[in-house]
Structure formats: C-alpha cells, structure tokens
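Excluded from the complex is one protein chain; the other protein chains are retained at their positions.
Entry: subunit A
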Amino acid sequence: HAKKGKKNTASNLVEEYFEAHSSSKVLTSDRTLQRLQTPKLDQETLHKLLEQTPSAFAVELQRINESYEALFFKWMLQMHLGFNIILFGLGSKRSLMENFRIAFLKDYIHIVVNGFFPSITVKSILNSITEEALDHAGSFRSPLDQIDFIVQKFRQDPSLELYLLIHNLDSQMLRGEKSQQILGQLASIPSIHLLASVDHINAPIMWDQTKQSLYNWLWYETTTFSSYAEETSYENSLLVKRSGALALSSLTHVLRSLTPNARGIFRLLAEYQLANKDNPSYTGLSFQDFYQQCREAFLVNSDLTLRAQLTEFRDHKLIRTKKGADGVEYLLIPLDLGTLTDFLEMEDKET
C-alpha cells in the first residue's frame, strides 16, 4: 500500500512538470517593476538599507552555529584520516569556515579560495599552491603539467601538508568539468586536506563516480540561515536589470569623455531607438540612413569618420550591430528603454 502511495506522488510530480511546461503561453500579469516609485536600487543603497534591517534570530543562530563549531575537532581528525569535508545546507557557510580557519589552521599552511569571486580560475588556485605553498616560481605549460608537478612534490615530501578551504565549490567559475577534475585530483593527494562548501541545489550533478571517489567526501549539513552577503554581491545578473543605475553611470561616464559631435551621434541613435519603441519589427537603424541623418545634423562629414566613431562606441559596448535579412548592418543600443530615457533626460538637463 505504501508503495502505491509513493508511486502516486511520483507520477503527480511528473504531471506537474509537464503541466508547468505544457504551453509556451505564460500566465502572468504584465505589470513590471517600472510601477514602483524607485524601480532601481543600486548596490550601495541596497547595502545601506539591508544594514538597517534587524536580524531577528540572532540568539537562535548563535546556538546553531555553536553546535556546528563543536564539530571542528572531528573535521580535523577526519581530514587527517584522508577524508575531505563538504558542507551543505541553507545559509552562507563563510563565517563558519572562517572560524574553523582561525581556530585550527593558524600553524598550518592553508589557502582560502573564494569560489564566488567572479574572476577565480583553477589556474589561479594552482598558481597559489605552487607559488605560496611550494615556493616554486616557474610557470607551466598547462594545468595538467602543473598538477603533475604538485602531485610529485607532495609525494616526495611527506612532511608537506596543505589545507585548502574552498567557499562555494559550485560557483559559476569552478563548476566546469575540467576544473572539477583538477580540483578532484588535488583533493585526492593524501597530504592536501580540503574543506569546501556548496549551495546550489544541483551541485552534486557536477561529479560523476570517478570524481566523487577522488574527492572522498564526507557530507555535513550546516544550515546557518545567515545571508549570502558576499556571495550574492557578485551575483549581479538579477540586480543589474533593476539597478540600471550601474549601466547608466558607466554610460554617462564614457560619453562625457567624448567630443560634442560624438555625443550628438550617440544621442541621435538613442532618440531614434526611443521613437521606435512601440514598433516590434524595429531592428535598428541601418548605417546608410544613420549616415544620412548625421550628415544632415552636421555631425559628420564623411563615411569614414562615422565608421571610426562607431568602432569606438562598439569597443565600449555602447552599440551593437546586427546583420539584417537584406545583408545591411543595423545599429542598436543594447540597453532597456528605461535606462535610455533616463540617459536622455540627464543629457537634456546638462545642456
């Protein structure tokens, strides 16, 4: 009977999946964030505002954290016995791992890797191991050579020991197959001890059986409920859309350094794009038309100057070109309407 019940819930889940994905039509309202008084918050105000919010569960969270800190001795023992520790659960595990580092790793060589940092690469991790831990200044042709070198070094010198703390092993930069393979090889060296944390719900998908056996994980649930302040500060894809302020400020910054004529050219394009905002078939302004308009406004005097100007815009990612069906190049500003309107308003104010 129980089995049957289980089967039922499973088939329900499947049905729900197909229900959710059955029609391409989306049944949500058409309201947008533009309706808010302040549709955009930039990073700074966000931080300021969040600092004002009181944390309601300070005492409870402290108690939970202490219960995890009681595990530190065990982690140390298990890492020495060749296991690697992985932490999962809701909440940032940064401060917990930092506490562990402060309490236990003072006298050992250790490297902290911030996986959530957007420019982290496996190569930089390997470099910091060879340079800081092994005092080797030379460079390597490939990560594979480098890992061979590291394995050899650690095998030759059994007194060498290294603690590797990786925050967010499942971050965008490290979740690739190759990076995980290399990190797994690092973790499988007996005298390298790895303590890592994962947050993404699908993190275990990164590893096949071979990699999992390389890592030799022991899983520990550490649900801390603390906010992902550091981790999400880089996760700006959702914020950028709303905090168009960032894009706007960079836009004005770039434009301010240009000649009046160049600003005029950009303005012309922006105005044209705004004028066509309700036209769904609008694909941009073709170069010839644009040249014509610029000439009429006495902004350029030759085909060449306009092209040079557009190249400069393109280098600053201010415009995008698209080939139309007729082979003609169309010019577009890759910004949403709100930002563009704000930009024009600001320009008007200044002039």
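Methods note: contacts are C-beta pairs under 8 Å (C-beta built on N, C-alpha and C of every residue); 3 or more make two chains touch, one makes a residue touch a chain; residues count from 1.
As a convention for this text, contacts and distances are computed from a predicted model.
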For this session: Mind telling me which option in "Exosome non-catalytic core component", "Origin recognition complex subunit 3", "3-methyl-2-oxobutanoate dehydrogenase (2-methylpropanoyl-transferring)" or "Electron transfer flavoprotein subunit alpha" is what UniProt lists for the chain we can't see?
Result: "Origin recognition complex subunit 3"
Exercise. Of the residues A:L105, A:A203 or A:V254, which one touches the chain left out of the display?
Worked result: A:A203
Exercise. Just one of A:S95, A:T121, A:S191 or A:N216 touches the chain that is missing; which is it?
Worked result: A:N216
For this session: Name every residue on subunit A in touch with the hidden partner chain.
Result: 12-13, 16-17, 20-21, 26-29, 31-38, 41, 45-46, 49-50, 52-53, 56-57, 59-61, 64, 74, 77-78, 81, 83, 88-91, 144, 181, 198-204, 209-210, 212-213, 216, 218-221, 223, 225, 227-228, 231-232, 235, 237-239, 241-242, 336
